[in-house]
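Only one protein chain is missing from this complex, and each of the others stays in its spot.
Order of writing sets the labels: A and B. Residues in every chain begin at 1.
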Amino acid sequence: MHAHPDHDHPHPPDDDDALTYYQAMEVAVRELLIEKGVFTADEVRRQVEDMDSRTPARGAKVVAHAWADPTYKARLLADGNSALEEIGLDRGPYKLVVVENTPAVSDQAPVHNVIVCTLCSCYPRWLLGLPPDWYKSRAYRSRMVREPRAVLREFGLELPEEVVLRVHDSTADMRYLVLPGRPSGTGGWSEERLAAMVTRDCMIGVAVPTCVTQDASPRGT
Amino acid sequence: MRSHHDMGGEPAGPVQPSEHDYALWEKRVDALLVLLTRKQRMNVDELRRNIESLGAEAYDRLSYYERWMQSIAQTLIQRGVISVDELGRKIAEVEQRHRDSG
Partner (left out) sequence: MKRPRIDPMAQRFQPGDSVRVRRADPPGHVRTPWYIRGHTGVVERVCGLYPNPEELAYARPGLPAQPLYRVRFLQRQVWPGYSGGARDTVDIEIYQHWLDSA
């Protein structure tokens, strides 16, 4: 099988009968390490479950709380890890840098942020769970630093020219969360309702939250 | 010389918005890395270095967690946690078990 530079190797076929070389290696390494007492089978199982429990809903909760409480937002921007602890989330193994999408204010241009790891796949996993395939793909990693607006357009996000676009390349020990702008028309919404609007893609920066009202009746205060 | 993995700014095609539910074996590879780093038998920089050392052809051909698995095995061999011989024997045993289970 020859290499396709522009095409990422798809995930292994979902064939329960086949055992690929690397699947066999995984079993072998795991069994050896259990035999050697490095860890137990139970620890492996618990770690898989732990990772499964980490979904973008965690990050959405942080965003919604920051929207609802400006003083929390200030603390989140100043010290992301402590702000996570404040609302009962684990601070995580890496320093969390929260970058805020801001609207036009007096003479300040609006700012939009987007995250990439060109060198591998660094991502705030403890907060959002495992990253999507496209985030780890050759096309995203190569092009997001060089032609970010074109890539965002492919995701359906068209940024006006006056918006300042900041690409953050996660090359070292920081991990990033985009704090999207709160859509208008959400005044008085509960944090649960606000959080439901905040998708993973909004917190990577390839999307913005959209406010879709459930019905046509006007929202009271 | 630019390394193959160091791809920021290189030309590429459209981003395929593909996602897949991670298979159990992939989640276990991920768990291996987390547990091994937590227990200080390896670190994430060794993982990255050994992925970067795969060479361009293998880097492109292997899937994400296949790269991780190869790298974890190499790192554990380098660290002396497992030997090449015992890993080879265990892989063969696993494959035989799989064949026997029909």
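The rule is simple: contacts are C-beta pairs under 8 Å (C-beta built on N, C-alpha and C of every residue); 3 or more make two chains touch, one makes a residue touch a chain.
Predicted, not measured: the structure shown is a model, and the values here were computed from it.
Screening A:Val48, A:Val167 or A:Val208 against the full complex identifies A:Val167 as the residue touching the chain left out. Residue-wise, the contact with the chain that is not shown comes from A:Leu119, picked out of A:Leu119, A:Ala139, A:Leu177 or A:Ala195.
In the full complex, chain B touches the hidden chain at residues 1-3, 6, 8-9, 42-43, 45-46, 48-49, 52, 78-79.
Where chain A meets the omitted chain, the residues involved are 95, 97, 109, 118-119, 145-150, 161-174.
Here is the rule we go by: only the chains that are shown with their structure count from here on.
Chain A and chain B, compared by their mean Cα positions, are separated by 22 Å. Remark: chain B residues 5-20, 22-32, 34-36, 39, 41, 48, 51, 56-57, 60-66, 69-70, 72-73, 76, 81-82, 86-87, 90-91, 93-95, 98 touch chain A in the complex. Contacts from chain A toward chain B in the complex involve residues 1, 3-12, 14, 19-33, 36, 38-39, 43-44, 47-48, 51-52, 116, 118-121, 130, 132-134, 136-143, 145-146, 151, 154-155, 169.
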